[in-house]
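In this view, the complex is presented without one of its protein chains, the others remaining in place.
This part shows subunit A:
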Amino acid sequence: MVMKSAVEDDDGGWGLGIPEKMRNNANWVDITHEFKGSCKELNLGELLHDKLFGLFEAMSAIEMMDPKMDAGMIGNQVNRKVLNFEQAIKEGVIKVKDLRLPELIGIIDTSFCCLITWLEGHSLAQTVFTCLYVHNPDLIEEPALKSFALGILKVCDIAREKVNKAAVFEEEDFQAMTYGFKMANNVTDLRVTGMLKDVEDELQRKVKSTRIRQGEQREPEVELEHQQFLALFNRIKFTRLLLTALIAFTKKETSSVGEAQKLVVQAADLLSAIHSSIQHGIQSQNDTTKGDHPIMMGFEPLVNQRLLPPTFPRYAKIIKREDMIAYFSKLIERIKTVCDVINTTNLHGILDFFCEFSEQSPCVLSRSLLQTTFLIDNKKVFGTHLMQDMIKDALRYFVSPPVLSYKCCLFNNHQAKDYIDSFVTHCSRPFCSLIQIHGHNRARQRDKLGHILEEFATLQDEAEKVDAALHGLLMKLEPQRQHLACLGTWILYHNLRIMIQYLLSGFELELYSMHEYYYVYWYLSEFLYAWLMSTLSRADSSQMAEERIMEEQLKGRSSKKTKKKKKTRPLSKEITMSQAYQNMCAGMYKTMVALDMDGKVPKPQFELDSEQVRYEHRFAPFNSVVTPPPVHYIQFKEMSDLKKYNPPPGPADLYLAASKHFQQAKLILENVPIPDPEVNRILKVAKPNIVVMKLLAGGHKKETKVLPEFDFSAHKYFPVVKII
């Protein structure tokens, strides 16, 4: 649908541009004058329309001549001819051979910028394919440019394939449309890398032949030429290394990931040389101050304007050349990190790896590469391990269930085997989804985490049933052992982790208002972290029980006394961290309640909603979970009622209590033997908050009406409270 707003008269030449068929078959009658006259008779604000026409249809209209909506308009505004590749060659405005070195360098750098802009979510039509050369590399006679054009097409093609396969993007991340462009599919990957290598070798010879020789007096022109050859050589080599690395990611062997890592490291080494030679390339020549796009030889930003969807055009602002190197080096850094995932073998470790990687908000390409490296086409983890085996290992690591212990009679019991195998098989899909969720962008993750809780609730139910069945079997065979809540504990642990992450991410995404903080932190500290810690300690004691049985069996067999070694419990780090988080949340909860008592938390005028409505909305996804049961608003109000204390605490008591929680968190974290960045980040919040709470408890600035500030810059989830 199109909406057309007032335009002044312009006659002549209309009808041109309309296909013959339309022109002839219709008996067009000019009604301009009559129409305008009739419209004037309408009342102000009156719309004349058919009965069936509603505002819904009007919603989907685009307004013509509105530069934001009307994609066709831009092309018409520019006072130059928009030529495609063939036309440009014919008109002689584009060279396909004998390009000067600065031209080649400039074209390559601009293409790199376009590639990056595409990877950042713009359409191919407005980025890479604004370069005319890539439209048909066969027409290029210059070997360096031809191989580069093919190389960049291959890079795009593989990147697109990876991103599509990983399926961790949404429309805001990536435009998968190719508009029917040919992505050099008629040439093999190997042929393209070979062509790039040939060009590279040729350039290397040129670089050598122009190099300064000892004792030789050199013309400045020769030196400049040497620099330019070197600049071109580095760019071609970079393209080849990037392409070869991406090709390595498409291979099925795990070893190729290591190879890819080596290649990107080599590519990264070229970046500083590329950076220092940017000035050798030609720049765009037209005057951009009049609002026109910058035009480079070989580029036409409007060449694909007609291919764009009829929705409003998003004018792709191509990144600057100066920023290109910084982006590439960060991209390579991310790809290097991705390659490290294969060194993690434990499912929990992998899950943590994905969480940590996602925390730096990586780009869609690196996120996709991580996904496709984790689960290769054959549905095996890293192409070698079955997901089911990974899950069994994770179970052994976490709760050491007797059914998975070689020393237990259940291990070879057919019935028990059936139970556990079918459970593990059912776990496989939700866990793959969970890992996939961590590949999405941060904002989308939250929504998806809320949904996956339903699947985990089903698993929880099954886990409890399987536990009960296995316990029944075990009681008959080995009455001294038990199989209680092993699998259930493990699923519960993941449930809680998802719920906690769901709530915490709301702080990162700035979804909560200040007056909502107190119940979110309450839910975390009093409920979720409390559950998490009891779950972890149950898993820990389950491990210990299993270890005791192993020890006893060993003792029985060998007379050698097993040396009692004190080894650190596998879950101790996680228990410690949970305690610290719980104290941070409790501290924040008490802070918020106290601030509220002091009248320092602005509350909205609830008209159509209430605190209860908001509370229920915030925790709505938890309703699908059975264990832990959701805490409803009424329960929350009862549980958090301060009147049950005698005497009820005042603001000063609460500030003091909050200060103690932050103090406790600090103590716990300072005793972590090897503090990681996360520990330091929390400490950065805990320390100032201890002081601020003590001051507030002492009545500091009690009368001020200025609202407190919450500074989340040190930590995503916990703010430093500032009283001004």
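For this structure, a couple of remarks:
The rule we apply is simple: contacts are C-beta pairs under 8 Å (C-beta built on N, C-alpha and C of every residue); 3 or more make two chains touch, one makes a residue touch a chain; residues count from 1.
In this section, contacts and distances are computed from a predicted model.
For the omitted chain of this complex, the UniProt record lists the protein as "Sm domain-containing protein", which is one of "Multifunctional methyltransferase subunit TRM112-like protein", "Nicastrin", "Chromosome disjunction protein 3" or "Sm domain-containing protein". Contact with the chain not shown here comes from a single listed residue; of A:K81, A:K317 or A:R429, that residue is A:K81. Within the complete assembly, residues 1-11, 13-19, 22, 26-32, 34-50, 53, 57-58, 60-62, 64-65, 72-73, 75-77, 81-84, 87, 306, 310-311 of subunit A touch the chain that is not shown.
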